[in-house]
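One protein chain omitted, others in place.
So that you can tell them apart, the chains are marked A, B and C in the order they are listed, and the count of residues begins at 1 in each.
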Amino acid sequence: MPQTPPTRFAYLGPEGTFAEAALGSAVAPGEGVRQPAASVPAALAAVRAGEVDAALVPMENSVEGSVPATMDGLADGDPLLITREVFLPVSFVLAARPGTRPEDVRDVVSHPHALAQTARTVAERLPGVPALPASSTAAAARAVADGEHDAAVCAPIAAQRYGLVPLAEDVADHPGAVTRFVLVSRPGQLPAPTGEDKTSLVVVVTDRTGALLDVLREFAVRGISLTRIESRPTRDRLWVYSFSLDCEGHVAEARVGEALAALHRVCEDVRFLGSYPRADGRTSRPVPDEAADAAFADAQEWVTRLRAGRV
Amino acid sequence: MPQTPPTRFAYLGPEGTFAEAALGSAVAPGEGVRQPAASVPAALAAVRAGEVDAALVPMENSVEGSVPATMDGLADGDPLLITREVFLPVSFVLAARPGTRPEDVRDVVSHPHALAQTARTVAERLPGVPALPASSTAAAARAVADGEHDAAVCAPIAAQRYGLVPLAEDVADHPGAVTRFVLVSRPGQLPAPTGEDKTSLVVVVTDRTGALLDVLREFAVRGISLTRIESRPTRDRLWVYSFSLDCEGHVAEARVGEALAALHRVCEDVRFLGSYPRADGRTSRPVPDEAADAAFADAQEWVTRLRAGRV
Amino acid sequence: MPQTPPTRFAYLGPEGTFAEAALGSAVAPGEGVRQPAASVPAALAAVRAGEVDAALVPMENSVEGSVPATMDGLADGDPLLITREVFLPVSFVLAARPGTRPEDVRDVVSHPHALAQTARTVAERLPGVPALPASSTAAAARAVADGEHDAAVCAPIAAQRYGLVPLAEDVADHPGAVTRFVLVSRPGQLPAPTGEDKTSLVVVVTDRTGALLDVLREFAVRGISLTRIESRPTRDRLWVYSFSLDCEGHVAEARVGEALAALHRVCEDVRFLGSYPRADGRTSRPVPDEAADAAFADAQEWVTRLRAGRV
Partner (left out) sequence: MPQTPPTRFAYLGPEGTFAEAALGSAVAPGEGVRQPAASVPAALAAVRAGEVDAALVPMENSVEGSVPATMDGLADGDPLLITREVFLPVSFVLAARPGTRPEDVRDVVSHPHALAQTARTVAERLPGVPALPASSTAAAARAVADGEHDAAVCAPIAAQRYGLVPLAEDVADHPGAVTRFVLVSRPGQLPAPTGEDKTSLVVVVTDRTGALLDVLREFAVRGISLTRIESRPTRDRLWVYSFSLDCEGHVAEARVGEALAALHRVCEDVRFLGSYPRADGRTSRPVPDEAADAAFADAQEWVTRLRAGRV
């Protein structure tokens, strides 16, 4: 199943969002066609419908969009695969039209989340100036460019795209925030293992004391570390729980393959969301010797010999 | 440490939010003074500063506010205790000034999250009408009352408070959403056990394969079910992970007390966030006989006898 | 590797022991040649040297021979395979030459273990008669037949073989004892799975707290019950432990094969001692659906699909 690289991309729009910036960091400038989507579900639907080859959507910590929308959007519906993760520092600028002086600013506009994350710093820079909501940080930048408002809290890419200039940079009250985005495609050839990979899953278990413990045990006995776990509410099925989790390693590795096979046996449901290079700047736990592919191969060969009576 | 019931309450404002509605469902109408807070951190700060006795803030699934803000706000800073949880169905109405007919509506306004959750239904009711952002659903209702816009997507309580009437009720595209709020106080007497309780914790572990497994094992060996778990990123400390979790039971129970004591021994850090009556409408797993207080008391008495040589 | 059935058998001798009786219950009367061995090591050596095809030796609870000798004899040296287990009730008779009346008996002779297990009953039947040691119950019977002594405590087969008649039957003080014997061969085709099988292993682990726990976990996660476990001392290697254990199931089953492969990866050493039909009269725990061969095959197929990107 050879797969040509994606050439048509959707991202959580509008233009000028952090998602567009993240896509820019993941795909070379001249590569492919990029189109904004109105929402995470819309972006995922475009992939499923074949209108685009891949979509870049926020998974965690986003200030623009909805993490649950991504998690639920991947967990339900036709299967999709994460082929890449992208981490983008959340860097807000306070942007205005060229020539605007701070004392000229009568209002500042942005998505409510962005306003919340920059409230103190903006109040220091623009004391007494009212803050107004916009539907996205990019929409705020465009509204300023259009002359509807005087200043916007937005991503640097949005300021640039709409011809604004920064009145102040790095205006987040708590610097260092990072958003994790994922690039999602229809099922196809998986990214090759790199030695520094992650695998994402949604696991559904019938509730009993220790059900989650049993799930984690399947990773631990095979020397696999988890990097994220989150219980997801299941509204409709009493005593059934769903977990969204990421672990280290690639399904092509024996340890990960066997762990997933075990979950497939013991869980109500397991959905594989992909194996892809880790991009969070952290180093994976070294694979213990006893969990390396060579150890699995040796062990399998040994059992094969046993079964043939050659002990 | 007797504690008088709280009489001054903060809630995530402004007036007319779901948080105010949740507070209304938790505290009798004539009871106490209530004041909106501009943000979750502001609400928690008001409790810590002693300006109010308790704050009602969203914990999960909110459409109004930020769950991470609550989790991080409880995990850091001076200790606070959850004394109650409140679940509120997320019920949106499409509200307008009395006398407004659907065909009169030229724009609809709300918080972007609320617009996203009602987009399809609103588009059916008001085809072609543009949707505009507001900083909260309550602010949207007020803007309609003030004549700035024609219709708002908001909570029923906001429509009522601002004298609006519903053009349509239950306009969520996916009905059944519920928000979980928690009532938070300064440390003091815990709510008495009811037999249907939850305990909330933040647990920090040094990373190694199986660290989380070891945490969960302390619950499982004592017959305690988890109802929620979420890994929380720790930006600064490499290989250190933080987990926010809720389990069944009350710290006054022997099984829960011993499990917490075990975590205190084996984890980097454990923060206790409270034991309080469960209000999610679910029934707790029956406490196994061997994990009941009587079994712990018998066992302790037996060991005391052993130590005295009376076997 | 087709294997002809064994036709030359050794058993823990001398003639007339319980081991010979056990062999008789395992192999049809006219089948094969049988020869006593002087000791368990001698019996195992005869198999290893190819002098016989199989040896029947006691494994547990024997009154005739040494269990450690069997366990250590199988754990060390060239590999051997258990192909069968045989349980034999330990039934002692008090035997004398024909015509002997109880009041004629001036001494009673047997192996010290047999004397110990029948002391009270024999004292009731033959008050005041001295008990003398013999090197085996069979040797005791022969000595009575030779006229050296008047009565022997021995197996019914020994009485019969040496022409003695019972003065009393079932003279064990605690009836119900059973000895477990195993039939041991050189490596070759394993007995076919029957659905009621056992697998025997020797597992060596480097000591740390929880090392044994990790071993047992590999069985538990795959729904396999243990039927016996015994720590074996290792004199020479500090902090290294050895365990002799039997579990339910056959290595041909996927669950057992995968568990053994896991032990092969994580343990210092694993020696496979065979998979063979269980004969203890107990019913195996039903194989859980998620541990059945079909579940393993489904899971493997699923992972294979995942790896090919067909999710």
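Note that in this section contacts are C-beta pairs under 8 Å (C-beta built on N, C-alpha and C of every residue); 3 or more make two chains touch, one makes a residue touch a chain.
Because the structure is a prediction, the values reported are computed rather than measured.
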Visible chains that the absent chain touches, using the contact criterion stated earlier: B, C
Which of C:R34, C:R217 or C:R271 contacts the chain that the document leaves out: C:R217
Residue among C:P5, C:G77 or C:P112 touching the omitted chain: C:P112
Per the touch definition above, residue among B:V33, B:A49, B:V165 or B:V303 touching the missing chain: B:V303
Interface with the unshown chain - residue positions in chain B: 1, 3, 79, 81, 187-190, 214, 217-218, 221, 251-252, 257-258, 260-262, 264-266, 271-272, 290-291, 295-296, 298-300, 302-303, 306-311
Contacts of chain C with the absent chain, listed as residue ranges: 39, 60-61, 66, 68, 111-113, 115-116, 119, 131-136, 139, 176, 178, 207-210, 212-213, 216-217, 219-220, 223-231, 233, 235, 238, 243, 282, 285, 288
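The rule we apply is simple: only the chains that are shown with their structure count from here on.
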Chain contact graph, described as a line, ring, star, complete graph or other shape: line
Distance between chain centroids, defined by C-alpha means - chain A, chain B (Å): 25
Chain B-chain C separation of Cα centroids, rounded to whole Å: 61
Multi-chain contact sites of chain B, meaning residues that touch two or more partners: none
